[in-house]
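Sending over a structure as structure tokens; questions will come in a sec.
One chain of protein is taken out of this complex; the other chains stay put.
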Amino acid sequence: MKLENSFDVPVAPAEAWRVLIDVERVAPCVPGAALTEVVDANTYKGTIKVKLGPVSLAFDGEVSFTERDDDAFTARLAAAGREGRNRGSANADVDFALAANGDGTKVSIVTDLQLAGPIAQYGRSQGVIASVSAEMIDRFAACLKENILDDKSSDAADAETAAAPAPAEPVAAASGISIMLGALKRSICRFMRRLTGKE
Amino acid sequence: MKPPPFSYHRPESLPQTLDFLATLDDPKILAGGQSLMPMMNFRYVMPANIIDINRVAELSTVEETGGALRIGAMARQRDLELSDLVQRRCPLLHEALLNVGHVQTRNRGTIGGSLSHLDPAAEMPAVLHAHDATLHAASKRGTRDIAMADWSQGFMTPNLEPDEILTAITIPCWPEGHGYGFVEFARRHGDFAMAGAAVLLTLDAGGKIDRASVALTGVDNGPVRLPETEAALSGQTPSPDLFESAAAHASSVPGIEDVHATKEYRRKLAVVMTKRALGQALDRAQAGGA
Amino acid sequence: MSWIGSAVPRLEDATLLTGTGKFVDDIHLPNALQAAVVRSTFAHARITGIDAAAALAMPGVYAVFTHADLPEALKTAMPLLVPNPAIRYPVTQHVLASDAVHFVGEAVALVVADDRYIAEDAAELVFVDYEPLPAAGDFREALRPGAAVAHETREDNVAAEFTVGYGETKAAFAEAAHVFGETLFQHRGAGHAMECRTMLASYEAVTDTLTIWANTQSPHQLRDVYCRMTGQADNRVRVIAPDTGGGFGSKVQAYPEHLAIAAAAIALGRPVKYIEDRREHFTATHQERDQFYDVEIAVDGDGRIKAVRGSLIHDCGAHLAWGIITPFISATTLPGPYVVPAYQMKVTGVFTNKVATTPVRGAGRPQAVFAMERLLDRVARELSLDPAEVRRRNFVPADAMPYKVGLTFRDGSPVIYDSGDYPACQEKALTLAGYDAFKERQAAARTEGRHIGIGTASYVEGTGLGPFEGVSVQIMPAGNIIAQTGAAAQGQGHQTMFAQIIADRLGVAPDAVTVIGGETTGVAYGIGTFASRVTANAGPSAHLAAGNLRDKMIKIAAHLLEAAEDDLDLADGRVFVKGVPEMGKSFGEIAVFANGMPGFSMPDGITPGLDDTSYFTPERSTYANGAHVAEVEVDIETGRVSILRYVTAHDCGTIINPMMVEGQVAGGVVHGIGNALFEWMRYDEAAQPVTVNFGEYLLPLATETPAIEQTHMETPTPLNPLGVKGAGEGGTIPAAAAIVSAIENALTPLDVKIAQVPVTPEALLDLIADAEAAR
Partner (left out) sequence: MAERLEITLTVNGESVTREVPVRLTLADFLRHELELTGTHLGCEHGVCGACTILLDGKTARSCLLLAVQTDGMSVDTVEGMADNGALTPLQQAFIDNHGLQCGFCTPGMLATLTELLDTIPDPSEQEVREWLSGNICRCTGYQGIVDAALDAAKALRGESPAGA
């Protein structure tokens, strides 16, 4: 399953790149995700919780840069996670590429997600797995954009105190977010309350 | 395919049920079990606690109050199918029930279970949406009424907080003799609907369409109303051409894409099912709702 | 009055109707353990580690077996059961995956616990580390250069390549008045008997004897595979197939799990039972998935066939669990009941990272018949001839029998149609279906805006496949008759069939004959129940064995009664002097004598015992045939196809029990309806199965099928003493062809061309839209 996403930021590629490769900072952008261990500069361990209607999935696994070119601003992040109750696994290759766009940067993210095992075998939910995955990547991209922009504003304000990562609070699963075309009409506050509801 | 371990709780009353919901970790309500048990046998759903509400008698009453049917969440689908009260005051519900699974599953399946499970292809949500029904939820914190229009929050995600249970549904009845039609497309008898239409309509003295309500199932996460279709019908003289053009609006529904069918096909079906349900409803309206 | 030919009520029914049958899972051995299998979640991956510590620590868990824990003898891959020189890479499955997995669902570990619930809990705690590899997901893609390779050790995915044929095809095509080509994709799906695979192994150390109860269609084959791998003496391995809940082909082969639980039972010293559940059946039980035909037909101006040629690609899956039998049968069946002067078919078997394909009811014939009948429908359309007429002009005439087709069947013998009247069979079907009057019915329906259509298809099926199926018949000292055979029944009514044949020979009623099938201790050698072969092989064996006993009893009675053999007759379990019934000996008395009377020497020419085991060995396969007519209605707004009527005319030689033959044909037809319209085993591009439940893999229900109207012909075969042919698969074989032909007919004048089954409503709507656009 291929998912493509891109957005523009009024920031030079090098600065956007600096935020992008800071996995510790960017990880919370993935809905339901939490970083649990930094193995080395290139490899991190973490968990991600997803709720698909009544089905709760929790993956734990590893994320690592398998390719990284700090000059060309391209990188491939390989994620592999096993579902906690041994119901399958998720493997994703996330390709980042930054390109100068005027005095800003175009960030493109191409995700190739492959589920395996029982969680990938319910044909009737294929459509919704695709749309939930797409929704999660959209949210990740939006949050990434926020981070890049925050970084730009905080740079201007005070270079030393980098934004502290959000306090580690229990992560709610990214629920099977409504994929109706009119999804956006849902009020954001109810969404936030849903997300932080008791898991 | 054996169910995973869980703790089993068997409340005898609603208050006891609400206590369990408020205190237990990761609770799941077991009503008819026709949707939950398969997912537990497949180990897709693995709750820590099961609350079996089959002994909570107060949740299975069916009565008429103030021009509406109030149906307990634990009312069995088969009992509703055979109920004279439902046949008289809410014939669309009766008609739709004939398409729900098989007799053996309707004997145990409940209306509340179908609504709380909220399969995108379920028939009950569309019937309730067509009736602008109200769903009653309860938790230790109190009760809450939810319009059917706000019930679906996403794929198999009803508008219920983790500590809430659906207790009853109130379905405003349409006038005596109204037209009703339920037509769905399923590959085999009793299969999941790929698209289904629930229609209610009334005629004025001159035989023109006074009011119409059209809701679809199988084309989105939850049931979908067709306001454009309803508008196109009201005040018009019913005819095949009218129904053809009014039903065409159904092609704007999102549709669901999976290995069995594309969105485009489900949208085409939605149009055809709407047209046929309108025809069924008109015949019945003209025959005085027989 | 002969029992053969009469609709005797089945002897099997009473136990099954009262819930007192004995299926494998109904057997409760003391202190038996239950197994669950940890299965691969990847279609193609290396196994880099297995951690079973948490599982082993769980209360109630006795063992977790992986490849490393198996006895050395069971670490090798399983034997190639049906070799063929055309096979490029004879790869078979390991009992438990060794260093790599090659399809989702492949068995990696066996967990043994007190009960199945705990075993499944523990299986959740067996963590397998996989290194995913690219998977070959589509059998046609898998042939393209650079495609993912199903087996890392190979450079391509070609499992086998061979060509069959005869005659001057090139010349025939060059000179033909017309040449028409078709490309056809066909999916067949799986057998899906209502009972999944079930097995129970018990080892008795003191006698070093292993007993396996399994719902296998080939008890002897399972015994021989175990002995072949372990060197165990075959009289110390007993396989018993008790009551079995349907087979349809997928329970023929010995499976890895059979051997895994045998090893577990021996290692643990306690019986181990494994009951495959339905999700596992969808991923790990053999299917008969996909074939692609690119075929063309050369005909003269009158639509007479000059030649047929083309190519066939067959999805073998990841392992060759039954060699390349299915595509071989397809290629050698395609000429069908027609005179095809020249024929050539190039066959390619392809590896994919999916569970192995093996024959399912029809065994490659439904696809071959579909291809041939599609070509003939094309000829009819192009030359504006009635489809039935095109067939009439090409049938092998009755007086040409025995008819040498020119091909060699898989048993090495020449394909020779032994008997049958194909034109007459089609006429019977057309008459019963009211074919000629259909045009008016179609016109009338059209005025109501309804689209109904009619289609016909004919087929020939090689049945009674050799080499043999033995039956032993014994008269016990108490006078009762016991027949035993290795052939296991899966619902076909073998017990009743054998009893009718034996009863006729011994002058008793069928219920006087006890039949014990499916046990390797019944007869020394056996092949199995598949390919519609049991009645045509074991039937004659029972006939011969009972006949030999008849003669022996007459000889002994003649000695005891001092009467001439010709004056003796049999009835009601006695041998007596004709006309003087009280002068006789009961079967029991004769048996007591035959078993040896101390002090009395055996009369000359009479061997001890009153039993006989016969192995009828047919010279070659016998060919049943049939013609079907389907009448359908198409809802052109939704694409739904409903079957209004279904008529069959069927010839399987001498009919032993007409009621049971009708049951086989009706069941076969409904299986064919499933293949034509409903059944589709779907995978995603990474070869993950995505229709692994009965809500998404659609078996036909009672509401999707009309009454099946049948008529029969009995053209005996000269190849066995009873003249019987096989009847188990005929109903399935032409169904898709007849239904698709009827759908196209229903949509005339639109020129809809259907080249794929199953025909889904969405696909049909698209074809209708294309046809309307093309007008």
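Labels A, B and C are assigned to the chains in the order they are written; within every chain, residues are numbered from 1.
In this section, contacts are C-beta pairs under 8 Å (C-beta built on N, C-alpha and C of every residue); 3 or more make two chains touch, one makes a residue touch a chain.
Please read all numbers here as calculations on a predicted model, not as lab measurements.
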Left-out chain, listing which of the shown chains it touches: B, C
Omitted-chain contact residue, chosen from C:10, C:378 or C:712: C:10
Sole contact to the chain not displayed, among B:85, B:103, B:147 or B:231: B:103
Absent chain, residues of subunit B that touch it: 1-8, 10, 30, 33-34, 37-38, 41-42, 50, 52, 54, 78, 101-105, 107-108, 188-190
Contact footprint on subunit C, counting only the chain that is left out: 9-10, 12-23, 25-26, 28, 115, 117, 191-196, 243-246, 248, 275, 277-278, 490-493, 659-660, 662-663, 666-671, 693-695, 699, 701-703, 705, 707-708, 731
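The rule is short, and it goes like this: only the chains that are shown with their structure count from here on.
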Overall pattern in which the protein chains touch one another (line/ring/star/complete/other): complete
Top chain pair, ranked by how many C-beta pairs fall in contact: A-B
Farthest chain relative to subunit C (centres taken as mean CA coordinates): A
Intercentroid distance (Cα basis), subunit C paired with subunit A, Å: 51
Distance between the centres, which are taken as Cα means, of subunit B and subunit A, whole angstrom: 36
Multi-partner residues of subunit B (each touching 2 or more other chains): 42-43, 192, 259-260
Per-residue multi-chain contacts in subunit A, two or more chains: 85, 118, 122-124, 126
In the complex, subunit C residues that touch subunit A: 41-43, 104, 123-127, 130, 132, 279, 283, 682, 684, 686, 688-693, 695-696
Parts of subunit B lying in touch with subunit A, wherever the complex brings them together: 28, 36, 39, 42-46, 117-118, 152-157, 161-163, 192, 220-222, 254, 256-260
Sites on subunit B touched by subunit C in the complex: 1-5, 38, 42-43, 185, 187-192, 259-262, 265, 268-269, 272
